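Take a look at the structure below.
Here the complex is missing one protein chain, while the rest keep their positions.
Up next is chain A:
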Amino acid sequence: MAISTDKNSYTVIFAVVMVVVVGSLLAFVASGLKPKIHENQRFEKQQNILYAMGVNENEGDGDVVFVPTTSVEEEFSKYITEQLVLDGSTAEAKENAYLIDVQKEIVKAKAGEKAELPLLIGEKDGKKFYIIPMSGKGLWDVISGYISLDDKMVVQGVYFDHRGETPGLGANIKQRFFMDDFIGESILNGNSFEGITVAKGNNDPMNNDKEDNAVDALAGATITGNGVTAMIKESLKLYKPYLETIRTN
């Protein structure tokens, strides 16, 4: 090679050219694919929300099967009857409230600032579902999910997701055997909002006791499990004023 690659000037020029080329390549790819990626994310949210209210295509045990992306938009508008944003105990309707970034809003709400907390109301077979989005911290990254309640504050379904929990351990929060345990648990203890604890050694591994505000924890995923407990508790705290108004005994 004729050029000396050791010269400082060459090094600087190479670095600049490299940054410009790679930077524009990545920007080009990112902006080109953006609409498609956003659409995928929107479908995913709709699928997760429907999953939490029990609209899914699960068959047999083990698998989590969503409504297919081809029909999810249709199903979503069929089952989700109201989309609200909450301010304390008052609620007002807002179009596409489900697209609100819950993670940001929860941070705002906790800091006492004005926040838009979305709540979705679904209806299936004449029964009303109140679906609350949640966001919290796992071991490595954000965990999130939806919990659907009936007007007696009994869990009708949950969906959990994570960004980077350990495969085989914390990542199992999105498996059926973990999520299904929540169904039928009450978030109330007597009259107070207790939430649901992911408990180690709660002597109820088959989850027969639906009154104990607890489900069996995952082996090897203590911190992710504690994260789920905290996520449910803290999200419900923010929604409590509104939930009190719809609660019937």
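We adopt the following convention: a contact is a pair of C-beta atoms (placed from the backbone, for glycine too) under 8 Å apart; a residue touches a chain by one contact, two chains touch by 3 or more; residues count from 1.
By our rule, contacts and distances are computed from a predicted model.
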- Looking only at the UniProt record of the hidden chain, which name from "Phosphate import ATP-binding protein PstB", "Na(+)-translocating NADH-quinone reductase subunit D", "Ribose ABC transporter permease protein" or "Cytochrome bo(3) ubiquinol oxidase subunit 3" is the right one? "Na(+)-translocating NADH-quinone reductase subunit D"
- Of A:85, A:99, A:154 or A:169, the one touching the omitted chain in the full complex: A:169
- Can you name the residues of chain A that touch the chain not displayed here? 1, 3, 5-6, 10-11, 14-15, 18-19, 22, 25-26, 29-30, 33, 36-37, 40, 44, 62, 140, 163-169, 171, 205-206, 219-220
